[in-house]
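My structure is below; once you've seen it, I'll send some questions.
And now, chain A:
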Amino acid sequence: MMKRVKSVDELIKFKEAALVKIKERQIGDKTTIVVNMGTCGIAAGARDVMMAIIDEIEKRNISDVIITQAGCAGMCEHEPMLEVIKPCSPQVIYTRLNKEKARRIVIDHVINGRVVEEYALMQQA
Partner candidate 1 sequence: MHYYRAHVLVCAGSVCVTSGCRAVKEAILEGITRHQLEEEIKVVETGCMGFCELGPLVVVYPEGVMYCRVKVEDAAVIVNEHLLKGRIVKHLLYQDPNTRKTVTLMKDLPFLSKQTKVAMRNAGLINPEDIEEYIAGEGYLALAKVLSSMSPEEVIIEMKKSGLRGRGGAGFLTGLKWEFTAKARGTQKYVVCNGDEGVPGVFMDRSILEGDPHSVIEAMAIAGYAVGADQGYIYVRAEYPLAVEKLRHAINQACEFGLLGENILGTGFNFEVNIRVGAGAFVCGEETALLASIEGRRGEPRPRPPFPANEGLWGKPTLINNVETLSSVPPIILKGGAWYASMGTEKSKGTKVFALTGKVNNTGLIEVPMGIPLKEIIFDIGGGILNNKKLKAVLAGGPVGGFIPAEHLNVSMDYESLAALGTLIGSGSLTVIDEDTCVVDLVKFFVEFCHEESCGKCTPCRIGTKRMLEILERITRGEGKDGDIEALEVLCDYIKNTALCGLGQSAPNPVLSMLRYFRPELEAHVRDKHCPASVCAFLFDSPCQNTAEGGVR
Partner candidate 2 sequence: MPMVTLTIDGKEVQVEQGTTVLEAAKKVNINIPTLCYLKDINVVGACRICVVEVKGARTLQAACVTPAAENMVVLTNTPAVRASRRMTLELILSNHPFECPTCVRNKNCELQSLAEAFGIREVRYSGANPVHVMDDSSVSIIRDPDKCILCRRCASVCEKVQTVSAIGPQGRGFDTVIAPGVDMVLAESNCVNCGQCVLVCPTGAIYERDQTEEVWAALADPQKHVVVQTAPSVRVAIGEMFGMEPGSVATGQMVAAIRKLGFDKVFDTDFAADLTIMEEGSELLERINNGGILPQITSCSPGWVKFIEHFYPTLLPHVSTCKSPQQMFGALAKTFYAEKAGVDPADIFSVSIMPCTAKKFEAQRPEMNASGYQDVDVALTTRELGRMLKQAGIDFNELPEENYDDPLGVSTGAAVIFGATGGVMEAALRTVYEIVTGNTLASVDFVDVRGMEGVKEATVKVGDLDVKVAVAHGLGNARKLLDALQAGEANYHFIEIMCCPGGCIGGGGQPIPTNYEIRQKRIDGIYTADEAMVLRKSHENPAIQQLYKEYLEKPLGHKSHQLLHTKYTSRGQSNQL
């Protein structure tokens, strides 16, 4: 059964935890991760990549990230691919990804703001 909130402090803690439920419905300065999920991408393992990203974000309780998907980018040999768009900074496309690489991108780039050069295809201004 549901938890009883027994004190004001508990309520505030509870609120922090619950925040994730609605945070992404509030529009603000957010990082967007676009995963290419065309047929070729999915065939190359894009779905695993997507799930890894979601898992990482959930684990770390990050709330200002938007994950969307896009269709085929026309560079099928580079799949799985994704794009990270941070407010006020260049947009980065990562290629030939797998679960582990995806996790690193979340930690290094999305959270800590360091572009993971070795997977990056290119950076656009």
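For anyone wondering why these and not others, all candidates are chains of the complex that A comes from, given by their letters.
To be clear about the criterion, a contact is a pair of C-beta atoms (placed from the backbone, for glycine too) under 8 Å apart; a residue touches a chain by one contact, two chains touch by 3 or more; residues count from 1.
Every value quoted in this text rests on a predicted model; they were computed, and no experiment measured them.
Peer 1: Using the definition of touch given at the top, pick which of 1 or 2 touches chain A in this complex.
Peer 2: None of the others touch chain A; the one that does is 1.
Peer 1: Can you tell me which positions in chain A touch candidate 1 when the two form their complex?
Peer 2: Per the touch definition, chain A meets candidate 1 at residues 1-8, 10-12, 14-15, 17-25, 27, 30, 34, 37-38, 50-51, 54, 57-58, 66-71.
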